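Written below as structure tokens is the structure these notes are about.
Note that this complex is displayed minus one protein chain, with the remaining chains in position.
The block that comes next holds chain A.
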Amino acid sequence: MGHVQRRLASTTARLASSLSTAHLQKFPPKELLYIKGREIPTATIDPDTWASLQSPPPTALSAFAHRIGLSSVLTSTEAIQQVCTHPSFVQLLKQHKPHEQEPATNAQLSAIGNSLMGLFATEYIRATYPYLPTRVMKAAVTAHVGPLPCANVAQEMGATPLLRWHRSRGTILKPGVLHSDALASIPRALTALVYQRRSLPSARQFVHSYFLSREIDLRGMIKFLDPKKALLEMVKKFQRELPKSRLLKETGRFSNSPVFVVGIFSGEDQLGEGFGSSLKMAEYRAAEDALLRVYLTRTPPHLVQLPSQTFPVGVGDVYRELPEGDYTPADLVESEIMYASSGNSFTRSS
């Protein structure tokens, strides 16, 4: 299948979003019929536009709430409708149905939910990988709860046919709205709704089960420009002997396919090991391995302590006068090295 056919198929799938007309009182509606008396009959509205203006059937909304396990939280179809309505839809509705009441959108809920998800992801990654550099931690947070995973989770939940939105081009003042942006607002709004109607620990549970259980490849996110320099700084921080590379094994020197295995040692401790087709390459990889062994050290899952555990459990907000939850803070570890970090991002010099 060529790329043109694939794009057509995906566009059609997005447009013809399983629209059911069973819940409509009258079908076909007047707008889709030809105007009587006109010479050349034309419908007042384009069928695709009409379809995008329709609200999904209440049965589909209810099914969605049950499918994601929030049927007790999303008790009314209005709440689910609000979650699935992107603010860009209001403009479209006003354009074609100016007399209809403005629907409730998920703009505020999405903003609250986004902040909450960022909080939960950051505390989880910080607790799980205490030695991870800040820039990698930020990338990991984006990989867990960023716009792309939010859109993917919304699709997996089956919210695509329920979404009401309108595509818009970006201007200098306002950014454009794409399908993935609109979809991403749905899980964020759900998080905020769980937080409002239940509690912060419940919202955290929602985010953990849908987002923080996803597999992320951290190793691929960590790139080095000069790993030997970074390792030297790290070893100095830990106050050990300066690293020296030693040749562990080699074969095929002076042939067209040599293999060298080099280890980087601090005194007698081997910090890392790497192979390569040249001595320099093997040393580079050994330095990378030594750094990754530290950065990717994780806390065992049963020992992870999250600061938001201190908030009281049970339905209600976090400001209630109740005893705090149990929380044992982890020991502070060595801070990250300054080389290749963002430094003090908020000062003028950097």
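By definition in this document, a residue touches a chain if its C-beta (ideal position, glycine included) is under 8 Å from a C-beta of that chain, and two chains touch if they have at least 3 such contacts; residues count from 1.
Everything that follows uses one rule, which is that contacts and distances are computed from a predicted model.
Chemist: Which of the following is the UniProt-recorded protein name of the chain this complex doesn't show: "Trafficking protein particle complex subunit", "Zinc finger SWIM-type containing 7", "Thioredoxin-like protein" or "Mitochondrial ribosomal protein subunit L20-domain-containing protein"?
Modeler: The UniProt record for the chain left out of view names it "Mitochondrial ribosomal protein subunit L20-domain-containing protein".
Chemist: Out of A:V83, A:A230, A:V262 or A:L306, which residue would touch the omitted chain in the full complex?
Modeler: That would be A:V262, which touches the missing chain.
Chemist: Given that one chain is not shown, which residue among A:I45, A:V73, A:M157 or A:L296 touches it?
Modeler: Of the listed residues, the one touching the omitted chain is A:L296.
Chemist: Determine which one of A:P29, A:P58, A:P103 or A:P130 touches the chain that has been left out.
Modeler: Only one of A:P29, A:P58, A:P103 or A:P130 touches the chain omitted from view, namely A:P130.
Chemist: Can you tell me which of A:V90, A:A104, A:L178 or A:M281 touches the chain that was removed from the display?
Modeler: Considering the complete complex, A:M281 is the one touching the chain left out.
Chemist: Touching the hidden chain in the full complex, which residues of chain A are there? Just list them.
Modeler: 130-131, 219, 234-235, 238, 240, 244-249, 261-263, 265-273, 275-276, 279, 281, 283-285, 289-290, 292-294, 296-300, 303, 330
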